[in-house]
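Note that this complex is displayed minus one protein chain, with the remaining chains in position.
In this document, chain identifiers A, B and C correspond to the written order of the chains, with residue numbering beginning at 1 in each.
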Amino acid sequence: MARVSVQQADFDLSAEVDALRAGDGGVGAVVAFVGTVRDRGDGKAISAMELEHYPGMTEAAIEAMIDEAGRRFELRAVRVVHRVGRLQALDQIVLVAVSSAHRGQAFQACEFLMDYLKTQAPFWKKEHTSEGAHWVDARVADDEALARWGLRSDNAG
Amino acid sequence: MARVSVQQADFDLSAEVDALRAGDGGVGAVVAFVGTVRDRGDGKAISAMELEHYPGMTEAAIEAMIDEAGRRFELRAVRVVHRVGRLQALDQIVLVAVSSAHRGQAFQACEFLMDYLKTQAPFWKKEHTSEGAHWVDARVADDEALARWGLRSDNAG
Amino acid sequence: MKVQVRYFASLREGLGAAEAVDMPPGSTVGQLRDALLARSERHAELLARGRAVRCALAQTLCDEGQALAEGAEVAFFPPVTGG
Partner (left out) sequence: MKVQVRYFASLREGLGAAEAVDMPPGSTVGQLRDALLARSERHAELLARGRAVRCALAQTLCDEGQALAEGAEVAFFPPVTGG
């Protein structure tokens, strides 16, 4: 199974996690993160979200993050799915799923990958609200989240 | 939807997470932990696992843990499913799923609940291996994991 | 006063799922454990003070200093290992 998919289509959480741990009796813990489109942002109703990426670079960047996670944590397998194109409120955006023998490693690796992805993977979000469309601003808090892992990011700042 | 289910039946991860966030446009992040039966323990092949619980107390204990998680973290919803009875290697044992507006809170609450559940919820595991059946020993590491949240456990010790 | 005792996991395998015990009014969970220890060699072995035995009163984890009331449900079991 590919480790990384960037796709317009929705994903099925059960199917992805089943494939992640298929036949691997060494797995004791799976941690899955699903990011979803909120229906409000800055007090305005969000009617749709557009996601753009950099084909080729995006996939390569995420592959490199997974390799780094594998060096830092004891992992069995990793799967990342990120949607692009036009999404609606409540749609799924991203899945990061990690399997490990032990839960502590799985939790850490999954959060590490999300912090990394948020600040280093070339995706851009455009929110459509009742007051028009605008590109979402990067958050300093996301750079700070990555800094906890000893990695510097100046994405937002 | 009930927050806690202790059941013999397997669970479907997608269905549980869909129900958790159904119609809730405030959710931006879901973290789900799935614990599974490994096929080896202490170098011996595990052919089956039996899970026993204390009906009534188990459910009440987990409900209290969810209340505590709700006081500590900004959560939208929580769902815990724990299986009992006879399981096979690779079967799903437990699901802890948490929804929140933000990923950091969801990761922390999910790990907090797992650390709590491991040391304070009345479940007992019996492993069946090629060399016979034995009750699984509690781990000091699980008490230590709970201690990180400022909660003392002397379960293993 | 009557109290209902329940066992789980290895204690249930050795002592059965439940038994009723008559205790003097004002007894504690620890005094109940002492009384149980005297019931049989099996009890003496499985509930021995050196062993890791946890207890719950009214379906809440407790320590042995807790006082019992008429009809109380007390459970003894090994350290928990769920998840």
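Keep this in mind: a contact is a pair of C-beta atoms (placed from the backbone, for glycine too) under 8 Å apart; a residue touches a chain by one contact, two chains touch by 3 or more.
These numbers come from a predicted model, not from an experiment.
*Asks:* List the displayed chains that the omitted chain touches in the full complex.
*Replies:* If we consider the entire complex, the absent chain touches A.
*Asks:* Who touches the missing chain here, A:15, A:45, A:60 or A:147?
*Replies:* From the options A:15, A:45, A:60 or A:147, the contact with the absent chain belongs to A:60.
*Asks:* In the complete assembly, which of A:19, A:89, A:138 or A:151 touches the absent chain?
*Replies:* That would be A:138, which touches the missing chain.
*Asks:* For the chain left out of this view, which of A:11, A:73 or A:123 touches it?
*Replies:* Candidates A:11, A:73 or A:123; residue touching the omitted chain: A:123.
*Asks:* For the chain that's not shown, point to the residue among A:13, A:46, A:94 or A:109 touching it.
*Replies:* Once the missing chain is taken into account, the touching residue is A:94.
*Asks:* Name, in rising order, the residues on chain A that touch the hidden chain in the full complex.
*Replies:* Chain A touches the missing chain through residues 35, 51-54, 56-57, 60-61, 82, 93-94, 114, 117-126, 135-138, 155-157.
The rule we apply is simple: only the chains that are shown with their structure count from here on.
*Asks:* Which chains are shared contacts of chain B and chain C?
*Replies:* Common contact partners of chain B and chain C, which must touch each of the two, are absent.
*Asks:* Centre to centre, using CA atoms, which chain is the farthest one from chain C?
*Replies:* A
*Asks:* I'd like to verify one number: the distance from the centre of chain A to the centre of chain B, where each centre is the average of its C-alpha atoms, in whole angstrom.
*Replies:* Here the centre of chain B sits 23 Å away from the centre of chain A.
*Asks:* As a quick test, compute the distance in whole Å between the mean CA positions of chain A and chain C.
*Replies:* Computed value for the inter-centroid distance: 49 Å.
*Asks:* Note the residues in chain A that touch 2 or more other chains, in rising order.
*Replies:* Chain A, residues with two or more chain partners: 103.
*Asks:* Quick check: what residues of chain C touch more than one other chain, meaning two or more?
*Replies:* Counting only residues that touch two or more other chains, chain C contributes 83.
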